[in-house]
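As you look at this complex, bear in mind that one protein chain is not there, while each of the others sits in place.
Moving on, here comes chain A:
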Amino acid sequence: MAEWLTLSGIRPVLLVLVAVLAWVVTRYAFRNFRLDPRRRAFVTKLVGCLIAVFILIVSNNLIVFFAAWMAISLQLHSLLMFYPERDRAVLAAHKKFILARCSETFLGTAFIIMYLTTGSLQLDTALQQFGTGSTLLSQHIAALCLVMAALIKCAQLPLHGWLIQVVEAPTPVSALLHAGIINLGGFLLLATVPLWSNSALAVWLLCLVSAASCCFAALIMATRISIKVRLAWSTSAQMGLMLLEIGLGYYDLALLHLVAHSVYKAHAFLSVSEVAIIKQPKARSLWRIGVVFIAFQGIIAAACWWFLGNPKWLPSALLAMALTTLWMNLHQKLLRITVSALTVVAYLILGMLAHQVIEPQPPFSSVWLEPVVTLMFNAFAFTYWLVHHTPSHRLSQRWFITLNAGLYLDEWLTRLVLWLWPSHPIHYYQRQGRIQREKHS
């Protein structure tokens, strides 16, 4: 059995998570399509997709793993094409289709290199041997391929457009995608740590791309007008953070993030017509927020250094941002302190729990990587406050428009996709209509 199945590492946690999501989403979809004549087709596709996810998580064989990886994306494609009469849904599905094939090519290459170097098709033995037996070059190539596969899967900039545009699909599909399938990039990296963590090149690539994605996607999110699109941008940003945490060796935090984000995002999508309106931030003095933020950041980093022997730059910065927001939004003193304390305590406890499942480790000893990334996040926080708390500022206006346009990244990809796959769904429908008419007559 061990040849085919494995339950090592984070797999038990993920299995529970996917099981919960599968149960919730399938029930939801079943109800959603209560009177719909295509209920069966939809639920079948959904279940097919979920089965592939289960297989992927427990498989210990490279070929099965790859086949499941591919099957998920193909099943998802048929779900995204559930309404083929919708132009934009089709365009987004095509975009996703092309990118998924790219991601598979990278993954396939990495697996082939693994097999060629180790001679084993078993994931766990291949991983064990790969660390010792491979040449430098093949190691780098395999690591880069894996990282690329994960980055594409997790919709990182500049290949993120499809994730935003597939909100054209029915709500259960969005929930499944945003809470489940998109995390697989993170799962892939967490399951193959020895393969890529020794390649400095791959780690730098992973960290810089995901950090940039994370910051920009979060900034863009705040300029969007519809609820589902905001949620989609938020997913792109959150996936960026998860990958970044993996890149920096915070595997425990990454796992915590994966689980907590899945639960939150599934809930957010499934209750998308119920959630409260997002309030616009009020105009505020940038200085005051800045001082509060820097103070929090300093205190938390110092505390970490004192108790844990490591300043933990990135988590400190992120926690400081959350606390600053709470501090600025809550005006009663008692409430401020309670909610802040609650957040910190919850964070610590959950972090410790995740720690039991997977050990963090510094992947390679570049002293500069984490501080550089943390600086990026500081810049990100100040940009956000500048843009949203001082709306009449000239710089704020200009930035806002650029961000709202998504930094013009996706336009190029759309053009490329249309050029590669010039199908206009209207033609498809006309064709279908003609066939039906011929049948009738």
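The criterion applied here is as follows: contacts are C-beta pairs under 8 Å (C-beta built on N, C-alpha and C of every residue); 3 or more make two chains touch, one makes a residue touch a chain; residues count from 1.
Just so it is clear, contacts and distances are computed from a predicted model.
A.B. asks: Absent chain per UniProt: "Multiple sugar transport system permease protein", "Probable inorganic carbon transporter subunit DabA", "Glycerol-3-phosphate binding protein" or "Cytochrome C"?
C.D. replies: "Probable inorganic carbon transporter subunit DabA"
A.B. asks: So one chain is hidden, and I want to know which residue out of A:C102, A:L121, A:L326 or A:V357 touches that hidden chain in the complete assembly.
C.D. replies: Checking the options A:C102, A:L121, A:L326 or A:V357, the one contacting the hidden chain is A:L326.
A.B. asks: Among A:A93, A:V167 or A:V193, which one is in touch with the chain left out?
C.D. replies: Residue touching the chain left out of view: A:V167.
A.B. asks: Going by the contact rule already stated, which one of A:I246, A:A266, A:A301 or A:I358 would touch the omitted chain in the full complex?
C.D. replies: In the complete complex, the chain left out is touched by residue A:A266.
A.B. asks: Any idea which of A:M221, A:A301 or A:I358 touches the chain not displayed?
C.D. replies: A:M221
A.B. asks: By the contact definition given up top, give the residues of chain A that touch the hidden chain.
C.D. replies: 20, 24, 27-32, 34-37, 83, 86-89, 92, 164-165, 167-172, 214, 218-219, 221-223, 225-230, 234, 237-238, 241, 253, 256-257, 259-261, 263-264, 266-268, 270-281, 283, 315, 318-319, 321-322, 324-326, 329-330, 339, 343-344, 346-347, 350, 380-381, 384-385, 391-392, 397-398, 400-402, 404-406, 408, 411-412, 414-415, 418-419, 422, 424
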